[in-house]
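Note that this complex is displayed minus one protein chain, with the remaining chains in position.
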Amino acid sequence: MTATDAKGAGAQGRARHLDLKVLGPILALLALILVGALLNANFLSMGNITNVLSRSAFIGIIAVGMTFVITAGGLDLSVGSMAAFIAGLMILVMNGLLPTMGPGWPLVFVGMTTALVAGVAAGFINGFLVTTMRIEAFIVTLGTMGIYRSLVTWLADGGTLSLDFGMRSVIRPIYYDGILGISWPIIVFALVAIAGEVVMRRAAFGRHAAAIGSNDQVARYSSVNVNRVRLLTFVFLGLLVGVATIMYVPRLGSASSSTGLLWELEAIAAVIIGGTMLKGGFGRVWGTVIGVLILSLIDNILNLTDGVSPYLNGAIQGVIIILAVILQRDRKAGA
Amino acid sequence: MTATDAKGAGAQGRARHLDLKVLGPILALLALILVGALLNANFLSMGNITNVLSRSAFIGIIAVGMTFVITAGGLDLSVGSMAAFIAGLMILVMNGLLPTMGPGWPLVFVGMTTALVAGVAAGFINGFLVTTMRIEAFIVTLGTMGIYRSLVTWLADGGTLSLDFGMRSVIRPIYYDGILGISWPIIVFALVAIAGEVVMRRAAFGRHAAAIGSNDQVARYSSVNVNRVRLLTFVFLGLLVGVATIMYVPRLGSASSSTGLLWELEAIAAVIIGGTMLKGGFGRVWGTVIGVLILSLIDNILNLTDGVSPYLNGAIQGVIIILAVILQRDRKAGA
Amino acid sequence: MKLSLRNIDRSFGAVQVLHDVTLDLHPGEVHALIGENGAGKSTTMKIMSGYLAPTSGEVLLDDRPVAFASSEAAEAHGVVLIHQEFNLAELLTVEQNIFLGHELKRGPFLDIRAMRERTRHLLDRLDCHVAPDAVVRDISNPDKQMVEIAKALSRDARVLIMDEPTAVLTEREAEVLFSQISRLRAEGVAILFTSHKLDEVKRISDRVTVLRDGHVVAQAMTQAMTEDEMATAMVGRDVSSLYPERAAPVGGEIVLTVEGLTVPGHARDVSFDLHRGEILGIAGLIGSGRTETMEGLVGLRAATGTVRVEGRAIRRDRPRAALDAGIAYLTEDRKERGLLLDKSMRENLTLQSLRDFTRVLIDEAAEDRALDQAIADFDIRAPHRAVEVGNLSGGNQQKLLLAKTMLADPQIVIIDEPTRGIDIGTKKQIYEFIHGLVARGKSVIVISSEMQEVIGLADRVLVMRQGRLAGELSRPDINEDRIVRLAMGLDGVRGAA
Partner (left out) sequence: QETQVIGISIPAATHGWAGGMNYHAQEAVDRLEGVYPQLDFVLATASDPAKQVNDIEDMLATRDIDALVVLPFESEPLTGPVAAVADAGKWVTVVDRGLAQEGIEDLYVAGDNPGFGRVAGEYMVSAMPDGGQIVALRGIPTTIDNERVEGFQQAIEGSGIEILGMEHGNWNRDDSFTVMQDFLSKYPQIDAVWASDDDMAIGVLAAIEAAGRDDVQFVLGGAGMKEMIQRTAENDPMVPANVTYPPSMIATAIELTAVGLTSNAPVSGEFVIGSVLVTPENAADYYFPDSPF
């Protein structure tokens, strides 16, 4: 076979190869939507769709950041408790300044800034420990997960930190309102996802992250500043946790030690269901978005139906997650 | 230079390199023991030592199995809920047969067999999905984690499954008694750890697991049955979860949906603190044992000390975990 | 731009691998660095290009001392190294790899179209036809090498250093590379390369430096040295007759029968026999399916057809089946499929035959004895016994891989590219070793892209073309012309496809 005819075969093989990997998560999502529509007439109602999309936004925004961290060969278990901690901090700061600043947008703005700065700082700490101190990301973020969870419990004195009621009505629209009938969380999630997709595919940063995940030695030899890129993936993730928290606080107006519980697992699962490789080297932001939607829909659909013992919800979720990934796995024989 | 004159130099170079990696976890453990002894006079009492070691046994036995799974490039998030499920099953089987078999060692034996068989089966399912079905271990075991947790809740009808009181006094000695003043959990943990260490270093299985984690292609080209070895790591882990459950049930005679919560994270953390590489290719069972002891001691010391808000326990744990790993990280420059 | 080394020493731990190396690269000149496996060639090149720091001595750029802090720093000065082992991110595409760290941008975004075009242009220059968006993991080794070269070319090197660039290339592809080297030389680039193929050295270099055990033992204009003189300078003794004489005749007994072997996508309907004591050569162009056929034969790839060893059909669905039947396969890809680079020599050596070292537990003393034996038999040169195999020189890795395969004591050995990256002295040892095997009644299949190797070794040659057997040649007919004609489809001896 000459070089030329080999090329044809190669390209073809690749296209066929891509199909399944690309279609897999989409098919899983469509199957879920079909099941939902069959089970309940209201499933496709505007109200339900808005609900599902809005509440997906927290995990969704975080999962976009997680996609970069994982693509670059990292992992972050701390995002859930980081969100809780940032939410607590944001509430404390707003409550603290309420007497002086009064309820209103300036104070909201201060709260937002607090969340973003805290997110960046927390991401920086994770990234610093992983890169400069060269500690396994799993351990670093397992450690910080415990630390943030513990700090928020301590800030709340074991109970709940709640935003002053005067402030709640001011901040509520951030979650519940929107433009053209589309709520802010959906808009922000969409913007973050689009920006993430563009950065992953069309910016040097995305490429560098993938290169580092694929082979950090090669990346280093190709003049990629490996530590900086890796650190930045954690910082961006922290920033996005801050953004997600800004959406979260208006929704519930409080934070406690159970805020953001297990978000890390959900975000990581969404990333992997979406086709990003857990060991790094290849990431797909749009896939992550589909993964997030799949996970939210599973919950939503379980709420649409009777007849299953609620004790078994977790089992059904587990089965669907595994099935969704079976759908997209590589069909090639082990060879 | 010739191979021969290189010999001496090599041994030397290696020893120096090993030092930090080997001493790291040991130093961390010694530091903790010192702190404990200084903080509380009872820390080194026989009673306290027995307590800490006995209750380390569950996680410890599981972590030994986890060491093999991780060494071969896998991961198992399901062990905690698997333990809960197996404990529930074991109790149901023993309660069910009590009227026919009566309380006594034959029934205990049936219970033990149930636990071991269920463990092997559960491990096999994980391993099968990871190897034959080629699904990412993280996803498979995230799925089965939800499934087992859900199943035990369902078996217990949301509540607690309790071993019949008649049986409890028969089975109690498995946790509380022992020989020569050493309790059974400690003895079993020690035996499992020694066997694990020997298998890891001196049996073909351990070598093969490390080879697969290092580069599974190379292992395959070296006639290693990659799927079988990988599957077996999961099966052994399942078996050890069964063993751990056999120790666990006699302690309180019950199982519920909160049994084994977060054991997976603790086991994985112990493995990594012990120096096994999360990405596979190198595993160290004795390190895992030290990791388990470090984690148990942190809890113990926090309980024995005053002055720290208990809300902050998680934060202190997190800091110590990170510090323990800093101690043993590779000093070599990143390059 | 002139790049020089002055009195360079370099040690790894207690082991010194370079002693007082001095060397000048002149603009517009091709300089060859040759030496035995482990002589220190790669180490020298890494020091010149900022990947390693010397223990002592100086690197000079246009006679001014420079201390490259890193490869980036060297690259910023126009000094580019193409590594001996591939240095590509396997999961990225060809284009992404070529521009990694130097992406072209339009505003904040990548100019993907421009990068794709330039990639195609660079690869066209190298007569390489992989698609820019092909994932590197999926392309062939020779294509990977071409991508590495394209990547180096894209960096506008003033000093281009190439560590065994032709080891995985066929002669035709090597020719393409040489024409590029000539072009660069004409543009005033200073070039350093290594090769164990001394005919290449003779043909394209202007100047040679010979390293032995980390010392420069000869430095001369190329035309002043013959290939034999180079070999002698490298090895320290005469290595004229590379291929040994056939000692014993080929036996009549058939030990291996292959019938209708088909490897989907790679090979169709391959049938042949192998005799006891025979060396069977398999020739063909790269991509003709030789590797895949043999991988199918031993069960490493899904395949159909029957394979009989001494009349008994072997299963191919279990990893050990072929080995248990007495067939061992030595892969051409030592880095990805052959060796565990982060493990020691001992663990690598016994990985395939661990069973023979195990009763209940592994007998580590026996393993150590086996390693001693392998080091002696294959002349493996390692800085120390516990070295990570990834830190062995390329050639010594190859020797270890051979030793590992032989440890299983197979009756039939299939060796894919046996001497890739092996120095000329060791090559001879390996050929002698292969002859020793057949003399002891074993049978050997040798796949090689080096025509001379097939011709020099084989009793019989099968030529593959486009996944099928294109023909078979026996002793008096084995020559370059016949092989090439079959491989290119110009002859139809046995009705090729």
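Side notes on the structure shown:
Each chain carries a letter (A, B and C) given by its place in the written order, and its residues are counted from 1.
Going forward, a contact is a pair of C-beta atoms (placed from the backbone, for glycine too) under 8 Å apart; a residue touches a chain by one contact, two chains touch by 3 or more.
Being a predicted model, the structure only gives us computed values, none of them experimental.
Contact with the chain that does not appear here is found for just one residue of A:51, A:95 or A:113, A:51. Which of B:31, B:117, B:194 or B:252 touches the hidden chain is settled by the complete complex: it is B:252.
Although one chain is not shown, part of subunit A still touches it, namely residues 40, 42-43, 45, 47-48, 51, 55, 58, 153, 156-160, 162, 165, 168, 172, 248, 251-254, 256-262, 299-300, 303-304, 306, 309-311, 313. Contact between subunit B and the absent chain runs through residues 40, 42-43, 45, 47-48, 51, 55, 153, 156-160, 162, 176, 251-252, 254, 256-259, 261, 299-300, 303-304, 306, 310-311, 313.
As a working rule, only the chains that are shown with their structure count from here on.
Chain centres here are C-alpha means, and the one lying farthest from subunit B is C. Computed centre separation for the pair subunit A/subunit C is 44 angstrom, with centres defined by C-alpha atoms. For subunit C, the set of residues that touch two or more other chains comprises 300. Looking at subunit A, residues 220 sit in touch with two or more other chains. Contact residues on subunit A toward subunit B in their complex (touch as defined above): 129, 133-136, 138-140, 142-147, 149-151, 153-154, 157-158, 220, 226-227, 265, 268-269, 272-273, 278-279, 309, 311-319, 321-322, 325-326, 329-330, 334.
Taken together, the subunit B residues at the contact with subunit C in this complex read 1-3, 6-7, 9-14, 198, 202-204, 207-208, 210-211, 214-215, 217-226, 281-282, 335.
Subunit C contributes residues 13-17, 70, 213-214, 300, 318-320, 322-323, 329, 331, 336-343, 347, 351-352, 354-355, 358, 360-362, 364, 375, 380-387, 404, 408 to its touches with subunit B in the complex.
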